[in-house]
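In this view, the complex is presented without one of its protein chains, the others remaining in place.
Moving on, here comes chain A:
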Amino acid sequence: MDTNLALILVLTPLLGFLVNVFFGKSLGKTVSGAIGTIAVAISFVVSLLLFNQITSTGKGIQVTLFDWIQISNLKINLGFLLDQLSVLWLLFVTGIGSLIHLYSISYMHDDENMHKFFAYLNLFIFFMITLVIGSNLLVLFIGWEGVGLCSYLLIGFWHKNQNYNDAAKKAFIMNRIGDLGLLIGMFIIGSMFSTLDYATLQTAVAGASDLNSPLLSLAALCLFIGACGKSAQIPLYTWLPDAMAGPTPVSALIHAATMVTAGIFMVTRLNFVFDAAHDVQNVIAIIGGITSLVAATIGLVQTDIKKVLAYSTVSQLGLMFLALGFGAYEVAVFHVITHAFFKACLFLGSGSVIHGLHGEQDMRKMGGLRKAMPITFWTMLISSLAISGVPFFSGFFSKDEILMTAFHHNISLYVVGSIASIMTAFYMFRLMFLTFFKEFRGTEEQKHHLHESGSLITIPLIILAILATFGGLISLPGNSWLNEYLAPLFSKAAGEEHHLGTTEYTLMGVAVLGGILGILIAYIKYFKQDNVPESDENITGLSKVLYNKYYVDEAYDAVFVQPINSLSKFFRDYIETGLSALVFGLGKVTNEIAFQGKKLQSGSIGLYLFVFVLGMCAIISYIFLAQ
């Protein structure tokens, strides 16, 4: 029964993929979209059933299908683990996934390859489910690389544009740098504990005598490098903003709500490994903090609506890693969920705007859309309030918990996180004011066609906005359903929750004031003073550095890409030619020896006699001298 349920869960999206690949074109756009959506919806229903089962029994379900890879001290099977963590992830992956599929039916309707879009989306859901429910690290790795592949396919969905293809390729390769880290981490863990299976590993780690050993720390660090790739953390974050080349539903689903949270999932899954490697936890917290701040500063000046959201995503992921670094896994998971709601809503909202403006993404050419697109406006406003941490919206609770955790562990990282949060409030409302208020700054043609999107687009927006509003209820301070639900996963005592005291209320007040401050600055600058960001060539000074993302891409290009290409040319033009000439040279030398030898065979009797006599003399003198 459980096996069947698990198989339905995984295989339905795969079936949807296959149907759309082989028959999608002939089925027509609407049918192909419907099939894709239903496939994911079925997985969602199964996830609900599983969730129900898990909450009532409190026990995880382990499903083993068959032996997969055999290595002397490791036996790796293809199996699933459906427990509190994986089912929780399943719920929002398939839930938000269904909504975004629904949205895409309308959004992608004008694209001639719509069936392929749905095929890839279904394939993505298949791999994402595999990633989440795998019972060992290697099954996770199937999903891990599989979602990377889908990300590649979907970023480069409009494959006639080579810039998009570049972005897709960049995402895949940067992810693969992380993947090598993940593999090496697996190798170390495999040789230390002779298993990659989560359940066995947990027991093995708990029983290990030398915790905090350098080798285990190295493993944890390598795993974290993997997480950095997938979840876009410094130094492997630059692919995510470029990934916005993909259609907007993809940005919402893959590059905001689900795939990029895989790194957080993996770290949470292996919490017992990271708990045993404190130095690595510190690294995670620091990297997370810095990423959240750096990305937020870049977000301050971006003018492309999707780029703002992309940097915001990187920044929010940074906050989640900040929490992970302090061992506050349940807090990170909480923010993953609320972030999935409001960020998916924001991206889909931006998609609605872009759709309404026929592809325009530059906020400098928007403005005043509030009246024409009321639903889009209100849902995005709610989500912006949520991400800014305005009280009682979902983001308020989750972000507050992260900052509070940081405060108790490390004041400087708390300050970093708080500044990033203020900046978040600022750039989100900068986005809102520039997009929806004041006068429309686009063309007359666009203005004429302004309209609210259809119901397939607005319904998902409304549902997500509701979730973004009330999502915080799952983990209220002091009375957290989520913490209780996840408690079986973590080794630490449940009593570590924060008691609400004066400090906590003060911190909350500071955070709220910070958020309001950010909103206020945006209000003054972009509403009161009616500023519009300068055109590209007029951006100067610090803004220019930020606008150009600290020139990190250029630096990577100069330090890694160019040298490797030059080396390749050098090898090709000099070493290869040289080696080849060497082999031919050997042949030539042989030829030359033969040629010189041939001269001796001249037929001259005189020469032969001379050599003969010389030889005789040599032999005779050798005999005499030897005696």
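In this section, a contact is a pair of C-beta atoms (placed from the backbone, for glycine too) under 8 Å apart; a residue touches a chain by one contact, two chains touch by 3 or more; residues count from 1.
Quick note on the criterion: contacts and distances are computed from a predicted model.
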{"item": "Absent chain [UniProt protein name; select from \"Phosphoribosylformylglycinamidine synthase subunit PurQ\", \"NADH-quinone oxidoreductase subunit M\", \"Mannitol ABC transporter permease\" or \"Hydrogenase\"]", "value": "\"NADH-quinone oxidoreductase subunit M\""}
{"item": "Chain not shown: contacting residue from A:36, A:95 or A:146", "value": "A:146"}
{"item": "Touching the absent chain when the full complex is considered, from A:89, A:172 or A:321", "value": "A:172"}
{"item": "Hidden-chain contact residue, picked from the options A:23, A:470 or A:571", "value": "A:571"}
{"item": "Absent chain, residues of chain A that touch it", "value": "21, 66-72, 74, 78, 116, 138, 141-142, 144-146, 149, 152, 156, 159-160, 162, 165-166, 169, 172-173, 176-177, 179-180, 183-184, 187-188, 190-191, 564-565, 567-569, 571-572, 576, 579-580, 582-584, 587"}
